[in-house]
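Just one protein chain is left out here, and the rest sit where they should.
Chain naming follows the written order as A, B and C, and within any one chain the residues start at number 1.
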Amino acid sequence: MGIQVGVMGAAGYAGAELVRLVLGHPDMELAAVTSNADAGVALADVYPAFAGATDLAFTTHDDPILLDLDAVFLAVPHTAAMAVVPKLLEHGVSVFDLSADYRLKDAGVYQAWYDIEHTSPELLETRAFGLPELFAGDLASAAATHAAGDPVLVACAGCYPTATSLAALPAIKQGWVADAGAIVVDAISGVTGAGKGANQRTHFCSADENLEAYGVGKHRHTPEIEQILDAKDRVVFTPHLAPLKRGLLSTVTLPLAADFAGDDGLNADEVVAAYREFYKDSPMVRVLDAGQMPKTSSVVGTCGCHIGLALNRRAGVLVAVAAIDNLCKGAAGQAVQCANIVYGWDQRRGLPMVAMPV
Amino acid sequence: MGIQVGVMGAAGYAGAELVRLVLGHPDMELAAVTSNADAGVALADVYPAFAGATDLAFTTHDDPILLDLDAVFLAVPHTAAMAVVPKLLEHGVSVFDLSADYRLKDAGVYQAWYDIEHTSPELLETRAFGLPELFAGDLASAAATHAAGDPVLVACAGCYPTATSLAALPAIKQGWVADAGAIVVDAISGVTGAGKGANQRTHFCSADENLEAYGVGKHRHTPEIEQILDAKDRVVFTPHLAPLKRGLLSTVTLPLAADFAGDDGLNADEVVAAYREFYKDSPMVRVLDAGQMPKTSSVVGTCGCHIGLALNRRAGVLVAVAAIDNLCKGAAGQAVQCANIVYGWDQRRGLPMVAMPV
Amino acid sequence: MGIQVGVMGAAGYAGAELVRLVLGHPDMELAAVTSNADAGVALADVYPAFAGATDLAFTTHDDPILLDLDAVFLAVPHTAAMAVVPKLLEHGVSVFDLSADYRLKDAGVYQAWYDIEHTSPELLETRAFGLPELFAGDLASAAATHAAGDPVLVACAGCYPTATSLAALPAIKQGWVADAGAIVVDAISGVTGAGKGANQRTHFCSADENLEAYGVGKHRHTPEIEQILDAKDRVVFTPHLAPLKRGLLSTVTLPLAADFAGDDGLNADEVVAAYREFYKDSPMVRVLDAGQMPKTSSVVGTCGCHIGLALNRRAGVLVAVAAIDNLCKGAAGQAVQCANIVYGWDQRRGLPMVAMPV
Partner (left out) sequence: MGIQVGVMGAAGYAGAELVRLVLGHPDMELAAVTSNADAGVALADVYPAFAGATDLAFTTHDDPILLDLDAVFLAVPHTAAMAVVPKLLEHGVSVFDLSADYRLKDAGVYQAWYDIEHTSPELLETRAFGLPELFAGDLASAAATHAAGDPVLVACAGCYPTATSLAALPAIKQGWVADAGAIVVDAISGVTGAGKGANQRTHFCSADENLEAYGVGKHRHTPEIEQILDAKDRVVFTPHLAPLKRGLLSTVTLPLAADFAGDDGLNADEVVAAYREFYKDSPMVRVLDAGQMPKTSSVVGTCGCHIGLALNRRAGVLVAVAAIDNLCKGAAGQAVQCANIVYGWDQRRGLPMVAMPV
């Protein structure tokens, strides 16, 4: 029976992944899926993977049923999210928002990067940031709010910030990282990261057998990463597109403080040990042995994150690499994980944890 | 009739690409192809792409015909190259070596990274380094040597060093780059870069739909990049594998010196202008407009290199991205380009310059 | 706690998929995984997708624990299976065999196609054929045997025979198909179908961006298809390899009997209706509307089979197309489905039924 949930923007890739996860969740019932462009069409006609699993059809974003649900997962673009969040909250509906609208604490930074004024900046004070391994406090507060009978707003972290921060933050928290100097984030995403829109970039014949960087120096996940890492103007974020569907690998090069660099500095095993201690209560994260590097294929379809660490004493840096499924841990899965915590369930409930072996 | 050439190690991917290029070269005649493992087998039986184009069969590496040729392209592994180069030179045969054996000027550095003593270190003094856009002088000397009737040894640059250095060196030569701080090189290669050996890494079902970093901090192209950039212990090189056959993208993040960073520093257009000036005599290199980024698919099958540049004033870095075909400009094509220069021909002769549009 | 099961040959692709399914099955406990080549190695070291999900390590095929289990899934090559099946049965262990050893009823046909004498032909009389939608009786008998306290042997159908027969048999059972003339089966498989062995065929750089037919006229699934369809010497089976990991599409062209061909013959809707009636108790099979064709991506990772039907009156044929995941419905999933039936559970238990939407 469980809670009644809706997915707004269910025709997009993150929305469809939410549908998959909600359909398999023992305590959630999928009550509504919306897509203005596909209203009236059966979900299974757009995604034949769902044939036999649900008879739901898309309704429009203003479907009144949404206001009667326990929770809504928002998989609409930024600005479309802040257009509906206040109303949902007023009606007592909890919101797990996958868009960027409530991620940045500072409305001015939002305006600078997204080029539009924020219409409900007061919610930035109270929303929880949805990246449970790094913002446990936010989610504990949200759980308390829910327990008190109030709706919650969780602004789920973006895909690149999730992988990048999981790779980088433990080292920063340990005090290993120098106070100045660029933190270089070179990340690679599968094409689902470019969205469901059909255009020349996402055409099979453009993306196949090709590698390219995009949005260099301008990608809107940059301020989000800087906010999480508390590293203003230090993050150099260069995303790349590669020919695969799902999977995101973020390679972060962190300059080490003088005390930790060089031959008398850190050693590889203590780096791994510290990361494992940091994530000891985080079942989604797996820190690999020193010398091992993660493969995105090992986490595709799951909410897991695998992290590999390579200390480079010659150059005085730590290279931390994280692999996630951009649609699952990087989007829909993380939203469900946040909901699990808010509702007081095991954070893994309903979430796939074992990838296909091949 | 052109010069008589041989390809040693012609069964590997770089060797096979050499065969393709030599077969299409108006001034070269392919006289021998060797592969100890495939001796006696027709070239076209291993590579059906060559069916109808040649009737040559593989012979072994000790085929005496090699000693009578004008030039030999060496596509054998390191150590196998230095085992044959002195003898070829003694017989007056010019050598264009794709292996790592003669790239590093310092035999001690070679021993440190390749874990074996160099057996002909004296040749390191005289060999030309095969990366024409950056070492024109080396190739001019080699051309003079050839003109004087002597055989030459050209140590062709590796695939990652080629793309990385073409992206980074102009900025360094301009004096824009800070004297200290890591130069971060995150590069991505197609699976041909992992070689023809069939193993679990190169199995289709491992490489497909997967991203991973490998050899982090340990890749042997690191000292070669540092040698070219004159940046000892500053290069942090992290190579990645992505699911495509050919193509290599190197993303280099260069810390800017204080004078050139910030709002009063460089601007994007002057960066592009300086790179274009630097490469004005290099027909293989194309510097894209500011804001444009290269696609590997635009250069696959050709000897071209496309470079994109993004100045990041916030973080005080220059991000330079180069795309090449790892087997062509990164290996076989560059070797032929070097040979063209040594023999006094247009450096483009016989080299494909237009990729398939899709 | 559920039954105790083992997977022999768990390092191969079908074996690894069995591990995934057994780990997720609420009534099975994975007690042993064997691989002679990987004995002593942790399962998760070979398949990092299993990291965190199991600590099991491979043992050898003669691990005595196997003889104490409730059931063993056999994912070893043909001949290796018949070498161990009699002993397992003697010890009261039920066997679900994915190899070809017990599929063909006639030991002479086995010998003709597999070029080796069958060593336990007596078991061919009693084994159940593991393709539940078409051989419900076999599995009912096996369930009765199990209920009576005896071990069972189920010879699970091969991947091509499964898809092909699910597409073709309903039409044959309806009497629509002509008594003579070739039944043309052109099927396409992903590269997992070629197995985990690393060789030049399975190298990424050979399989990527390539299409080819293989084993034309000689593939050993031919007699198995002919046995199921009761169509001796009429099946022309041409398998093809395409660049994807998982997924198998079988396109079957069936010549119609005169009464059913032409303008007065069948119509598209009655074909669909008859198929749906045929499969009305088969939850794994989905018959698409007339005019719809299945996509393998809609069933990857699941035990589903999607069937599309196109009546061609001009040429007097029915084209039936089935899509499955070759490793799941075509191998491991089907074995678990058979086990579910034998043990009296819902045939879907523990089996993924919803694919990733993208």
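A few notes on this one:
In this text, a contact is a pair of C-beta atoms (placed from the backbone, for glycine too) under 8 Å apart; a residue touches a chain by one contact, two chains touch by 3 or more.
Treat the numbers as computed from the prediction; the structure is a model and nothing was measured.
With respect to the full assembly, the chain omitted from this view is in touch with A, B, C.
The chain that is not drawn here is touched, among residues B:Ala49, B:Ile116 or B:Ala273, by B:Ala49. When the full complex is taken into account, the listed residue touching the unshown chain is C:Thr296, out of C:Thr202, C:Thr296 or C:Gln334. From the options A:Leu124, A:Val184, A:Ala207 or A:Val285, the residue with contact to the unseen chain in the full assembly is A:Ala207.
Within the whole complex, the absent chain has one touching residue among C:Lys245, C:Arg286 or C:Lys329, and that is C:Lys245. When the omitted chain is restored, the residue from C:Ile172, C:Val236 or C:Ala257 that touches it is C:Val236.
Residues 181-182, 184, 186, 188, 190, 205-206, 208-214, 216-217, 233-236, 238, 240, 242-249, 251, 253, 255, 293-297, 300, 308, 310-312, 314-317, 319, 321, 323, 358 of chain C touch the missing chain (whole complex, contact as defined above).
Where chain A meets the missing chain, the touching residues are 13, 191-192, 196, 198-200, 202-209, 243-245. Contact residues of chain B toward the unshown chain are 13, 16-17, 19-20, 23-24, 47-53, 192, 196, 209, 245-246, 283, 286, 294-295, 297-299, 301, 304, 306, 327, 353-358.
Simple rule for what comes next: only the chains that are shown with their structure count from here on.
Taken as a contact graph, the chains are fully connected, with every chain touching every other chain.
Centres computed as Cα averages put chain B at a distance of 47 Å from chain C.
We define each chain's centre as the mean of its Cα atoms; on that basis chain A and chain B are separated by 38 Å. Multi-chain contact residues of chain B, defined as those touching 2 or more other chains: 205-206, 208-209, 243-245.
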